[in-house]
Every structure is written in C-alpha cells, then in structure tokens.
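Working notes for the structure below.
For this depiction, one protein chain was excluded, whereas all remaining protein chains were kept in their positions.
On to chain A.
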Amino acid sequence: MKMNGARIMLECLKKEGVDTVFGYPGGTVINIYDELFSFKEIRHILPRHEQAGTHAADGYARATGKVGVAIATSGPGATNTVTGIATAYMDSIPMVIVTGQVPTALIGNDAFQEVDIIGITRPCTKHSFLIKDVKDVAMIMKKAFYIARSGRPGPVLVDLPKDVQIAQTEFIYPESVDIRGYKPNLEGHFRQVEKAVGMLLDSQRPVMYVGGGVVLGDAADQLTTLARRLTVPVTTTLMGLGSFPGNDENSLGMLGMHGAYCANMAMTHSDLIVAVGARFDDRVTGKIATFAPNAKIIHIDVDPTSIKKNVRVDLPIVGDVQDVLSKMNKQLDKQKEKVEKFLSTLGPWHADIAGWKTKHPLSYKQSSTIIKPQYVIQKLRELSDDDAIVSTDVGQHQMWTAQFFQFNKPRTLLSSGGLGTMGYGLPAAMGAQAAYPGRQVITICGDGGVQMNIQEMATLVQNRLPVKIVILNNNFLGMVRQWQELFFDKRYSQTCMELPIDFIKLAEAYGAKGFHASKPDEVEKVIRQGFAEDGPVIMEFKVAREEKVLPMVPAGASLNEMVLNA
C-alpha cells in the first residue's frame, strides 16, 4: 500500500515494537502529527520542553532496555534535544530521535527554522541519517534502530525533511539489515576467556569492577553467579549500581571520587582487577599514575575503543558481557579443584576488606534538629517498594542516593553519569513511569536541578504519571558549594539560591500534591503521605544546608587519598 513518508515512519516505529514516544509538534513535523492523530497503536506523550522529551525517552530506555524514541520539529525543537542526546550518548543509551527538517530543496538556504542538526549532533550521536528520498525511510529507520540497540548502544538521529514526509511510496519494511562497516563483535574470544579464568583463579586479591555495560547488556545474573561462586568482592561504578545486589556480603558499593573507602582501598591493593562493562572514567580512577599499582587488569567490553583508552590492560576481551560472563562460568564448571583451592586462599583478602569496611563505613552524623539528607535517602529505601525505580538529578543528592539508597536490581537507578546533566531526573522518571505505570517511580532531585525541567509537572499530571518527586532542599547549588568550601575558601560565588521557592504551592499550581518536612521526625510521615498518593507529588525536605558528600577523592588525587571527614 502506498503511504506518505510521515506514515511510513510511524509504521516503522510500530514494527520496531515502540509503544510510547515523546514528542513536540511544529511546522516541519506537522505531517507526522497529522498521521499520528489517527494512529492509535502508539502512545504519544507531549512534554513541555523538547529537552525533557528526550530525557524521558532516555529514562524509558534505561528502565526497559528498549529503544527510547523522541520527536522534535526542526530548528529550535531540534536544538532543544541536544542536551538530551548528549546525555544519552555519554551513558550509551539506545535512542532514536526523529527531527523534522526543512524541505530538501531549501536545505542550506538558511530557511525558516533550518539548522544543521546532523552537524550539531555529530559528536554526540552514535550515528545519524538525513533522509532525502521517501523510498529510503523504511530502510533507514530499520538501520537506526539496529544501530541504536546493538553493540555499544547509543542515540541515533534521523533527520526527516518535510517534503519526504509528504511524498508517497509503497511501504515495505525490510526483514534484515546489513551494514558492511558495522559488525559489532559480540562473542568473546574463547582463548582470551580461558586465560581470564586462569588469571582469576591464580589471583589472591581479586576485585570485580563493574560498570554500566552489565546493566546495558542485561548480564546482572551472569555476573552475580560468577562473583558469588568465587566470593570475589564486587565494586560498581555509578552506572553499574544495581547490577550486583548492594546488600550482598561481597558488595563493596560504589568506587571512585565519592565511592566507599573499602572499594577504593580494594582497588588500590588488588592484584587483579576484572573490569566488566566499565570504562575507567577519571571519576573512578583518580590519578592514573598511581591507579591500582599492583594489579593486572582484565577488561571486558563490547567497544574496542574503551579498552586501553585510559589505563594499561593486560588481557583485553572484546565481546558482549553476557556472552563473556557465561563462557567464564562454563569454564569454572570444568575447574572444580582449582576453584576450591582459590576459595581456600581468599581468607586474608576478605579479612583486609572486612577491616576497611569497619574502619570507615559510609556514615554521617545524625541530628535530632536538622534533617540530614542521607537520612532521607535511607528512609526512602526503607519505605519504598523493592522494585522501585529511582532517577536522580545531578549534584550532592545524586551522590547520597548512590551511597545510601541500596540498589539491588539492575535498571532501578537512572542517573546521568557521563554528562552529569542537571534537569535530567524529573523527565527521566516520567519516561520510566510511562513504561511502567504500575511501579513506584521516584525522582530524587536538588532544589537547583529540579527547576531546570520543573515544567514537566504538567506532563505528569496530564498523563496521570504518578512520579514521586523528592527535593532535597539545601537552598544551594550544593555540589558546587562543596567544592567552593573545600578548594576556594568558602567563597560561595553564585551558589546560594537566594529566593526560597514554595514547592508546595508550585505542586498545587500544576494540580499535584505537595508535602514538606523540615524536622527529622517529620521525614517518615511525609514519605508515607507522598507514597500513598495516587498521583504525582512533590515531597520537599529542608536539609542541612552545608552537609558535604564524603568520602571524597579530590580531583587529580590518587584513589587512596580520600578526604574522609572535613
């Protein structure tokens, strides 16, 4: 059947199993919206800003593992998506962003609302396409989804000029794609896997350093099996939280700049680091020259460019985490004796780790008069559902969430790690809630960042998305203030949010409920009230204003040079 390009694009979404898209109309996508009017198979959610729409698609993708989809019009609509695309790119999130474009004949003429969005997003997309012929729409959409979700996932932008949306052709969805320049290597080399198992069983002080790749590759089970049978301590990055149960006795929690003392000490003293889907980010390694001085490094990653980018690697394994970890588990099945011997030698290492855990556990000083932000996070964990999904914004509250909200399941923490995008938390939660209407979805925000996409309250109310918005209000851009306190003599330049906001009234203005606590003994009540509501709510906690996130590895210092209390 003949259809226009706009309709074909929607049919492609349907073929790819897309059930929800986040988009905003405008002149160059009006034909898509006209088709959408009668296209009931796809739920369209209208955010109040394209940036938020893109973050919502990202949150949807992180929570489900499916490709998130966002639509925006050309020009300002497209440029508004850029922060969302860059956020997804840095954290390897599968997304397809469809932007309208001026008619092909006008491209390059500085036409009304024309921008070179392909050019603007080139460094922050996995790939991008400009469709010039309606006959290519189906194939390009197929390729876009394939590229977005395979190998190391990432956002793909499809620029769809208005005339191509109007032109007609036969709709035939290709069965398969073949891109000769793109063949992700998913299968770990067998010999390398064998060697890795050998090195692991020969080690005395092993650590598994686990990253977002295990979440993205849905390999939490394989990882947990491997770590538990060998009783190897596991530390995760911010992005890896939830891929190994935080309540497991072998869990060291998060490592890095604001990581646990025991995790950073274990890395520093280890003789073998098994990096699984983690990319040795500078927030994790600290000073490279002194990073894990005595450790051999095995690095498992699907993207060869991640390997040996920042640190030397003794054994690289290019492949999908699920494949490689399964193969390692199979190898271990065959080596019962060596495993026994290995287990019997781990005692001293476990003792060292237990020592570090008790010497400096994650802690804070409780108060009976002021709410400590860490206390709110602990209470949230205690009172929330086991499978609750938590998104964060960026700042101190994000780090306290990573430290004190114990994540036990993958895809339950949605956080902007690589780009550190303030304004991410609320819309990402919105995307997750759209995917899982029945699950508890909480976003933990600062008073600064929540205001960067606060307009999405309207989207939540309109679409009955009962996101629980937690605001840890310190009336500061707290994370920057902390740096100013520690490294700039407390010169709090432009970090004090002088105007207090009445967040309760704000919630009410959008037709939502708001609750507020300013004393420690009100915290539990407010959380219970908020969770009991059927609709979206704001729970605001006035917290200790100058609380710091600790421990902290100052920028450029070694991992074991942690500031523990300052």
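To be clear about the criterion, contacts are C-beta pairs under 8 Å (C-beta built on N, C-alpha and C of every residue); 3 or more make two chains touch, one makes a residue touch a chain; residues count from 1.
One rule holds in what follows: contacts and distances are computed from a predicted model.
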(message) Tell me the UniProt protein name of the chain this structure doesn't show, selecting from "NitT/TauT family transport system permease protein", "Xanthine dehydrogenase family protein molybdopterin-binding subunit", "Glycolate oxidase iron-sulfur subunit" or "Acetolactate synthase small subunit".
(response) "Acetolactate synthase small subunit"
(request) Touching the absent chain in the whole complex: find that residue among A:14, A:308, A:464 or A:490. (result) A:308
(request) Taking the full complex into account, find the residue in A:42, A:118, A:167 or A:461 that is in contact with the omitted chain. (result) A:118
(message) Of the residues A:2, A:40, A:180 or A:491, I need the one that contacts the missing chain.
(response) A:180
(request) Over the whole complex, note the residues of chain A touching the chain we left out. (result) 118-119, 122-123, 126-128, 130, 132, 147, 179-182, 303-305, 308-309
